[in-house]
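The complex is shown incomplete by one protein chain, all other protein chains being positioned as in the whole.
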Amino acid sequence: MGMQSKPVRASTTYISDLMSPPDANLRGSVFGGKVLAMVDKAAAVCAMRHSGRPCVTVAMERVEFLVPIRVGDYLVAEARVNHVGRSSMEIGVEVYSEDLEKGDRRHTNSCLVTMVAVDPKGRPCPVPRLLIETREEKARFAAAELRRKARAA
Amino acid sequence: MGMQSKPVRASTTYISDLMSPPDANLRGSVFGGKVLAMVDKAAAVCAMRHSGRPCVTVAMERVEFLVPIRVGDYLVAEARVNHVGRSSMEIGVEVYSEDLEKGDRRHTNSCLVTMVAVDPKGRPCPVPRLLIETREEKARFAAAELRRKARAA
Amino acid sequence: MGMQSKPVRASTTYISDLMSPPDANLRGSVFGGKVLAMVDKAAAVCAMRHSGRPCVTVAMERVEFLVPIRVGDYLVAEARVNHVGRSSMEIGVEVYSEDLEKGDRRHTNSCLVTMVAVDPKGRPCPVPRLLIETREEKARFAAAELRRKARAA
Amino acid sequence: MGMQSKPVRASTTYISDLMSPPDANLRGSVFGGKVLAMVDKAAAVCAMRHSGRPCVTVAMERVEFLVPIRVGDYLVAEARVNHVGRSSMEIGVEVYSEDLEKGDRRHTNSCLVTMVAVDPKGRPCPVPRLLIETREEKARFAAAELRRKARAA
Amino acid sequence: MGMQSKPVRASTTYISDLMSPPDANLRGSVFGGKVLAMVDKAAAVCAMRHSGRPCVTVAMERVEFLVPIRVGDYLVAEARVNHVGRSSMEIGVEVYSEDLEKGDRRHTNSCLVTMVAVDPKGRPCPVPRLLIETREEKARFAAAELRRKARAA
Partner (left out) sequence: MGMQSKPVRASTTYISDLMSPPDANLRGSVFGGKVLAMVDKAAAVCAMRHSGRPCVTVAMERVEFLVPIRVGDYLVAEARVNHVGRSSMEIGVEVYSEDLEKGDRRHTNSCLVTMVAVDPKGRPCPVPRLLIETREEKARFAAAELRRKARAA
């Protein structure tokens, strides 16, 4: 109340990195843990940008690892706010991997992360509402609303 | 076929670590990414012990982060095989955090990880069946069976 | 020769990260070395995207560190090709830091990096020419041309 | 005095990890330093569990590295209290390495670590006495007592 | 004024390390970012030794990467004060790489770093003057003086 709503694009966030040997096993496949750490960081920055507050991770939904990522790939985690509650935000994160020699870019993972904004004492505090501007954003908001109700039920 | 089945206890795995400053933000709260990296490692070691093969992470189910973990805590990720398919294994991972000065230990996260055993060319290959020995193991197997069918449907 | 030229936008690259405690000294100021590592990675990915080849860093020009970066800031290194020679590329990298609670974004560093594309034996090999599309790109190309001549002289 | 004694099993501690490329040299052999860091952490957690206090490492006895450890191995450092003085504790740490494909587990290192419990100002403070329950614990206590006298002499 | 001048040799500093897999790409070449992080640390320690104050990096001049550095090499960054202003110091850093099996040592990089000493509030504060003792030090001081004037012009 009284807090101005914010558009999705104002907090869309990218965390990106070049995969190097410490990120992978001996066969050159990047660890799932590395990908999830980037997903968590992207969601956290996105939520902090939307709320202007420190934010904590509350839940991460199912993630699939169907496309292997290699050392030498360029990895991008792209996070945007799908939905906001009073103090919680559902952040959608898409991960893309690019083979820099072949030049092809593949979608490797999707993940939904729930973040909560907290005050200096660590208690949940209200966040701005979401200003929906595009048809895609509307669809993502509606899908998140359904998931929310399903989880509450 | 012909491959001997293995009991759950033969592959139960612990990954444990003392949380230090690089694992946390400035307020001393451990990053979700650090926890998920330990969950992924525990599941991988557990699956490799059961199958005797290199294994890759296929999916990680919803994880909640309801209990904050602090720098200085001792963290344990405990992984056991819940269910096996032809080449896939569902691994259940429980995470516990211990405050070493107060001496109390809390359950902080639960997570289900699907791993697949692969041959030297990276193709899925068969894994031993699971020898169920306790009532708890039976219940976990049945629950995993239901999840599997729900996902297939 | 025969190699198609590529537009600047096709290889523009972002490396971005949330600054955490290991990136800083005890007073919370991020090390110059962390910033330069991100600059080097951004330039390398940009050069590999333009050339489709492994690339090595040949030189990094003067960098100033006039604006302090803090743990908790979101840092972005933005790299684009300014100029190409036969096998070398001058990459311009701009670094921006964002205070996620205040929401302000500041330009913190500028840097010019010279990269060379190499073949599997590590020998320099030709790279596509640069397709100049905007007035800004033209100005950057001309400025790089002058620097190149000054250095040759 | 007045402080209750604690059994050895109450503080037995495991630090365990999957060895990855950053832990090893180019030939895939894990650095001694990685092993010793795990030994030090296991001893510290064990001592903090016994004393309920922050603890500092005072000395580490001779360690031998006779069995090579490889990237991909699962490593466990197992720590237990051998003996306690007024504020010092002798912790015995055994390290085991498991080849996950072959399934064999080998003992790789033994190490004795002396830890001291400290108060908030960093001064040594008293720790609970040790409740000896098994013949093995008794033997380890006696051996530690002899080492202690030998060192004092 | 009133502050005693200090000789160059009193603050000459070495940062040295054995290059390991996390420092390099898959082909075994050490990242420029690793080298620059060592250069920055060497300059910072050198400036703190000369001034007895915390110091911040203000600028790093052009660095060339003409000699590749390999995993397994022993790398040394050698820093000395070339020139001092009121609160700023120009530090010259030379990097040497040694192939430990062949036993040959090569000069790989040169770099000039400007550091500023700061008081507890982060404001620039005066530093001791430089006591020039050798012909080489005199030449380096004069060259730095020229660069300083060129930059001011």
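A, B, C, D and E are the chain letters, set down in written order, and residue numbers restart from 1 in every chain.
By our rule, a residue touches a chain if its C-beta (ideal position, glycine included) is under 8 Å from a C-beta of that chain, and two chains touch if they have at least 3 such contacts.
If you're wondering where the values come from, they're calculated on a predicted model, not measured in any experiment.
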Neighbouring shown chains of the undisplayed chain, as defined at the top: B, C, D, E
Residue among E:K41, E:H83 or E:R140 that touches the chain left out of view: E:K41
Contacting the left-out chain in the complete assembly, out of E:I15, E:V95 or E:L112: E:I15
Residue of E:K34, E:R53 or E:R140 in touch with the missing chain, whole complex considered: E:R53
Contact footprint on chain D, counting only the chain that is left out: 27, 29, 31-34, 36-41, 54, 56-66, 68, 122
Where the missing chain touches chain E, by residue: 13-18, 41, 44-45, 48-49, 52-54, 74, 76, 98, 100-103
Missing-partner contacts on chain C, residue numbers: 21-22, 24-26, 31
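We adopt the following convention: only the chains that are shown with their structure count from here on.
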Winner on C-beta contact pairs when B-C is weighed against C-E: C-E
Geometric centre distance via CA averages, chain E-chain B, whole Å: 47
Geometric centre distance via CA averages, chain E-chain D, whole Å: 40
Residues of chain C touching at least two other chains: 41, 54
Pairwise chain contacts under the document criterion: A-B, A-C, A-D, A-E, B-C, B-D, C-E, D-E
